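Structure in structure tokens, see below.
Selected chains from the complex are presented in situ; the others are not included.
Think of it as A and B in the order they're written, each chain with its own count starting at 1.
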Amino acid sequence: MHPTRLHALLTKVARRQISVAGAVAALKRLPFENLEFVKVDHHRHLRQGFPEVVFGEGKSQAQIVAISRTLWRQSGTALITRVGAPAVRALRTAGLPVRYHTRARCAVVSRHRPPAPAGRVAVLTAGTADIPVAEEAAVAAAWMGARVEKIYDVGVAGIHRLLVHYSRLSRARCAIVAAGMEGALPSVVGGLVPCPVIAVPTSVGYGVAWRGLTALAAMLSTCSPNVLTVNIDNGFSAGLCAGLINRLGARLP
Amino acid sequence: MHPTRLHALLTKVARRQISVAGAVAALKRLPFENLEFVKVDHHRHLRQGFPEVVFGEGKSQAQIVAISRTLWRQSGTALITRVGAPAVRALRTAGLPVRYHTRARCAVVSRHRPPAPAGRVAVLTAGTADIPVAEEAAVAAAWMGARVEKIYDVGVAGIHRLLVHYSRLSRARCAIVAAGMEGALPSVVGGLVPCPVIAVPTSVGYGVAWRGLTALAAMLSTCSPNVLTVNIDNGFSAGLCAGLINRLGARLP
């Protein structure tokens, strides 16, 4: 129901041109339509606590600029993932204040410096080839207000490389672990830390690594019960969720 | 928003205790909650034109009796699929007027004779092993008011068996074709008839028939553009949809 129609109906009630029971009946009949006036995007930010994010892949530069500007005006910030340097130049040309994270292929639009981060999120990778995915996660977590600790290239073939970081790991409120190939690192990390671990399978590997499917299935089949998983190469969701989890702890005085 | 609260708000508007703009704002703030008073089940029947159907598999006899009775009281009829003889006896013991379709493993609860069917739906099978699935489809289509023409065991290995039924086929408003193994029959039927064909892959076959997956993939890959597909062994959905399609034509005087 469009607000104008709603307004008209209520005016009739006020003028006693329609009974209260009749107005209730009218409103009852249309269970869904009365959502028509929702300010779509603004409402989403209020409802969920974070604005929409732009998935850059497959979008034209013009589309990226248009959507980013709208989100930035509404929310004061916009995050664009999977975006290349040319689209970032287009954002700058359009006058938007952009910081570009090259390895993460993410752009953040914001005039203001982010507030000081609170709470630690650890981001680990098994190998160097997993770093781009981990960086996407790191940018997203930082954008959500977390302080990110990066621990890269600590795969299970040299387990002592991981163990030396034990104390840093144990301070995190959430750990993100990006790994391809056999995807074993999240299980090991899960057995070490007292917090939730978000496993991100990457498409690194060949043969029966099946472009990340083996890592994904391994992470889901983990023997560590505190491991949660996202889609292959989906660093962004991992970072956003780690940010949400970190925020819970961040409410502390 | 509960009706009492809605009533109270509207009363305030009527009494001018709250301005129209204020009431609009109050209603805006809660975009979802105002659905709370929907009469759930009754509303569904009104909204979709057919009542809920009971999927019998994995439900206890007590559950089947309870849900069927409720639906029957609301809608005057209830359809239970994938139901065995013992549960049907339980329905009878509970005093419900049941007709049981053995091969289809479906039960229809209704006191009244169904109205005379209108419009034709053809139901075909490739082999005899596909008949139980086809029967489920036939019961559902008939329950939706269609007159069902059964043409069974007309698989493509003896294509003349199908061709002799050409004139019966061409009178149907919708054709349902159940086939397992290579699932080729819907393509052939699709090339013969002027109406939509609903293909139902069955789990008949062995080896790389892959319990119906090959038939399903073949049906989806068909070269006949008027073929639509449902899940493996899902005769019910095929029958219901054929009934919906037939009903459109049935509005004719």
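One rule holds for everything that comes next: a residue touches a chain if its C-beta (ideal position, glycine included) is under 8 Å from a C-beta of that chain, and two chains touch if they have at least 3 such contacts.
Quick caveat: nothing in here was measured; it's all calculated off a predicted structure.
Shown here are 2 copies of a single protein sequence; counted across the entire complex in this file, the number of copies is 8.
Rule of thumb we're sticking to: only the chains that are shown with their structure count from here on.
Between subunit A and subunit B the centroid-to-centroid distance comes to 39 Å (mean Cα coordinates, whole Å).
Residues of subunit B that touch subunit A in their complex: 3, 6-7, 10-11, 13-14, 16, 20-21, 23-24, 27-28, 31-32, 34-35, 37-38, 43.
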